[in-house]
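Have a look at this one.
A single protein chain has been omitted; all remaining protein chains appear in their positions.
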Amino acid sequence: MRSFSRREFVKVAGAGTVVASSGLAGCTGTGGSGGGGGGGIGEEITIACPTALSGAFAPYGEAERDGGMLAARHLEEEFDVSIEIITGDSAADPNEAVSQIEGMVVDDGAHMAFGGVSSAVGIAVGAWGSENQVPVCVHGGSDDITGSQCAPYMFSTYMSNTMQLGPVAPAMADLEDDWYILYSDYTWGQTAFEAYSEALEAEGANVVGSQAVPFPTQEYNPYLNSAANSDAGGIALLVAGLDQRASTSQILSREMQDDYSFMMHQTEDVGLWGIDPAAAALLDVNSQGWSPSLDVPEDWLQEVAEVSDHDPFVRHYMGYVSVDQLVRAAVRADSLEGAAIRDELSGHEVENQTIYDLQPSADTIYWRAGDHQLVQPTHMTSGRPVEEQQNDPNKVWFDVADTMSGDDASPEPSDECER
Amino acid sequence: MATSTLRRLGAGSRSTSAVGVVIASALLFLLTFAVFPDLFVQNLIGGVAYGMVLAIIALGLALILGLLGVVNFAHGGLFMLGAYGAYEIVVTQGLSFWVALVVIPIAVGVLGVAMEVSVLRRLYGKNPVIGLLATFGVFLMIEEATRARWGGTPLTFDIPSVLQGAIPLGVGQIATIRLLTVVVAAFIIVGIYSLMYRTDFGLTIRAGLQDREMAEFIGINIPMRFTIVFFLGSAIAGLAGVLRGAETGMDLSLGFEFVLLAFVIVIIGGVGSIFGSVVSGLLVGVSVFILPVTARALATVTGVDALNVAGIGGVVPYIVMLVVLLVRPRGLFGEEGLLE
Partner (left out) sequence: MSYTARLKRLTSDVDLDTVRELKVPIGIALVAFLLRPVLGSELVLGTPHIATTILIWMLFAAAFNLLFGYVGLLSFGHAIFLGTGVYVTAIGLSEFGLPFSLMTVVAMVCSGAIAYGICRIIVRYGEIYFAMLTLAFAMGVHFIVNSNPYGLTGGSDGLRSGTTPEWIGSFRGQRVIDVPWFADLLGAFGLQPSYYYFVAVVFVVAMVLLWQLIRSPFGQTLVAIRDNAELARAMGISVNRYKVWAFTISGAFSALAGALLMLSNYGAAIENFSPETSAEVLLMTIFGGANFFFGPLVGAFSWFGVQEFLQSFEVLGLPVVGAIELSGVLGYWRFFFGFAFVVVILLSPRNGVWGYVRNGVQNGIDALRQRGSDD
């Protein structure tokens, strides 16, 4: 006699403890029986979270899940609904992510999905969702998500690379005339490189050289040599993951930090990579989608800290917004049918005050109908000197130096998105 | 050792192509130097330093492979444990880095011996692929145990202030910690070479390799000697891990990444040759630094932009392996009959 559960079921009501329950094989419905043709949300809302829960990216995935859990708790208090979030470990592999979401929809009856740490996973899950009429909120930054790979059931909660460089490129051009760009050699880095080159040239600065750095790499010395050998005054580090640590630690060990201006793309996760606080301090100008150093409510940060093992950072924000928006769309549509939820979400203007508290903005935050991008403000940060860095109650190593509205950062959808 | 191998592989078309490759490489290097002189020198020095780091990582593997005929995939796991063990000592126990530098290699060596006695002893003399697979299983176990004990998030620890910063050289500079690694590597290489070729102990080991039965017949305790060699190889892996952890920190992918690279280096150097793996480590290190610059130089000179292949640094070790094996089918100094 044994009992086993299909996936890690997380009951949100209460303190978010993990409870084992038997499989929901009976719950799978084919042919859209969940909503019953507009007959209301009669059952528990099941949300799938296919994300990295093992390997180097596990902290990201766990934070996404935890943010989603918090949102579900708030939603259960506000509306008369019951929400269940189930997770599946994608290990940052797109094939595995597709297999996980398929399992969660087929075997466990998930109605919608969110999460996925990398753009490749996001695109894979979004494509699956579009073929199977399941709305998905993805968390990648590649321009392709709202560009050439955009898909009808995929929604991008996170700013694209192009949006992120909005406030940053002018600041870079002000700081230095000549920049050398090092970028990770995969689509995220490649699209970032193209976007930054174009923007810098438009602002009147020069890109004097660039190097594609194989991803992942631990040896940055040859690339730093090339950068040092050029005439650049500034070095742009469009690198991801552990490379952020490797590059900055080797800059520090070569004592280069005072000789150049440094820029890094998407510094929100930097605190996680076992990085030296001095490494954060050397980064002068950075792009960051969301930061706890924005003027955000303390109690939200506190709730996140209670629910999650990790200090609040952008992935919590993304998980929270995705689950919040998906469920609200289902409530407005009064249905759990994928098509109905998608139609409600597409073009919707966010009304939830909590999100405006988290992303202070004078403009409306909305889901653009053309490419399903959540149009929201983006920020430029700079690293605090080590003495001024905050470590309690949570890590705040960067100051927000500038903010640009979403509409300015991305005036219109990319031409490549044809749906 | 090297000359007899050369003779066995014979002269003829092989050595002509080898000479051709050497001349082509020299020309490419000269071209690079001509187009980017400062960068070339900086990268040459950096490449040699990096090559020594690679050599010390590969040395333990080469020792075990060349002397015991065992393909030890768990070498990567021991390397990783060296780094995490140093973290344990410096951060959790609060002791000095120098303590870790001495204690951890010994601890990892002991662990390696435990592995040898329990698993690998049964595999001597069998098909080396079996050893590879068994040690892969051990590697998986080590990886998961590391994750269980220290978690999945990447870690770093502080190094003593004397090791921080950089030492300026004529052109460019070298991080002090990296210089330490290079010096330690040089000492280890010289030490191992002396042990194997200048002492009676080393003589008995090499005798046991050539003819185990006969060596045991005249009273040499071969199993103990093999265990000692395994201890040495594992301890070197642990030491390399400590230095690596100090320089760049550690994470769970460290083991797999470096064992793959170590294998490539050992193959390039030739299975069975310790000298070969040192030379090949330096060769790969220098190539990783210089080849991308060479590509740029070629593109600049010929005007063909496509020659400047983006991101080629990652595949350079494999390109070197391909080229070397095409002209020398057993690696630089490989011996006939080993793992064939």
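Observations, loosely collected:
To keep things simple, chains are lettered A and B as they appear, and every chain counts its residues starting from 1.
Quick note on the criterion: a residue touches a chain if its C-beta (ideal position, glycine included) is under 8 Å from a C-beta of that chain, and two chains touch if they have at least 3 such contacts.
Fair warning: this is a prediction, and the values are worked out from it, not measured in the lab.
Residue B:Leu260 is the one among B:Leu260, B:Leu307 or B:Val327 that touches the chain missing from this view. Which of B:Met52, B:Val71 or B:Ala235 touches the hidden chain is settled by the complete complex: it is B:Val71. For chain B, the residues touching the absent chain in the complete assembly are 71, 119, 122-123, 126-130, 133-134, 136-141, 143-145, 147-148, 260, 263-264, 267, 271, 309-312, 314-315, 318-319, 321-322, 325, 329-331, 339-340.
In the full complex, chain A contacts the hidden chain through residues 1-8, 18, 20, 23, 25, 29-32, 89, 93-95, 98-99, 102-103, 105-107, 119-120, 123-124, 126-128, 131-134, 142, 144, 149, 151, 185-188, 190, 338.
Operating definition for what follows: only the chains that are shown with their structure count from here on.
Distance between chain A and chain B, defined via averaged C-alpha coordinates, is recorded as 38 Å. Residue ranges on chain A touching chain B, taken from their complex, read 54-56, 58-59, 185, 211-219, 221-223, 225-226, 228-229, 242, 245-246, 249-250, 253-255, 272-276.
Within the complex, the chain B residues that touch chain A are 36, 38-39, 42-43, 46-47, 50, 152-156, 164-166, 172-173, 175-178, 247-253, 257, 288-289, 292-293, 310-315.
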